[in-house]
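What you see is the complex with one protein chain gone and the rest in place.
Right, chain A next:
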Amino acid sequence: MTTAMQETTTTRRTGATRVPGTSFAAALEAEWIKLRSVPSTRWLPLATVLSIAGVGALVDAFVAEGQRREDGAEYDAFTLVHYGVNFGQLALVAFAVLAVAGEYGAGTIRASLAAVPDRRLFAVAKLTVITAVALVTAIVSSLTCTLTARLLLPAGDISLTAAATWRTAFGQVVYLVLLAVICAGVTFVLRTPMASMGLLIPLIFLGTAALTAIPGVREVARFLPDKAGQRVMRLREFNAYELAPWPGVAVMALWAIAAVVAALTVFRRRDV
């Protein structure tokens, strides 16, 4: 999606009087400086990796054997490999939300937009840098989960030459990146951390587990972004109402596209 956004910008800028691309590069640099100059957005990517990989390692080391006995033929080691995502994603959600909301707390957005008045360029630059940081975070996190699982899980649970290992590892990367994009897009619309977290946290952490247990609701709840996107990290479904792995990713990607479209639409029209 990042590539698609960049292409849109480049195409549009070519027709402008400015040298194509250079303004966008400057806007990207400014957004990068913003992220690394505030403690929260500077450290939350690291906190994301540590909590996802840390919880994953604990589960690999202490839960795997019992789980295998309990599940028997149903046992899916990848549920454990990527288990830390359930917790660590909170740090990534906070990162994406604060990366956008940080503009609004004190009103920095006015200085920012006076410097980069092209709203679409500004929003695309910010979303690009957030997405890039989320991508690097997710790759490091997923590789760490996969490699520590190989060391900690009983032999035979995970093989580094098996396609399933790398499908689920890729799945964690895609899930986390799409999650960050959704959170950033929502925050562009809602502007405050309170409003964004208030919407996103129940959606991602509280509601979905309960919703998937209720007949009639679960047929709809499976299309929620986290439910749809998490399936690709496992080999087996939790229940019959889940979407298949790749359709699930596609549904979550549609949520991310919707969030970006909403963000760009609202942000371009609004007075600051």
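Note that in this section a residue touches a chain if its C-beta (ideal position, glycine included) is under 8 Å from a C-beta of that chain, and two chains touch if they have at least 3 such contacts; residues count from 1.
Following the convention adopted for this analysis, contacts and distances are computed from a predicted model.
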{"item": "Omitted chain (choose from \"GSCFA family protein\", \"Multidrug ABC transporter ATP-binding protein\", \"ATP synthase subunit a\" or \"Chloride channel protein\") - UniProt protein name", "value": "\"Multidrug ABC transporter ATP-binding protein\""}
{"item": "Sole contact to the chain not displayed, among A:P39, A:G66 or A:G216", "value": "A:P39"}
{"item": "Contact set of chain A toward the excluded chain (per top definition)", "value": "17-18, 22-23, 26-27, 29-31, 33-34, 37-40, 102, 105-118, 271-272"}
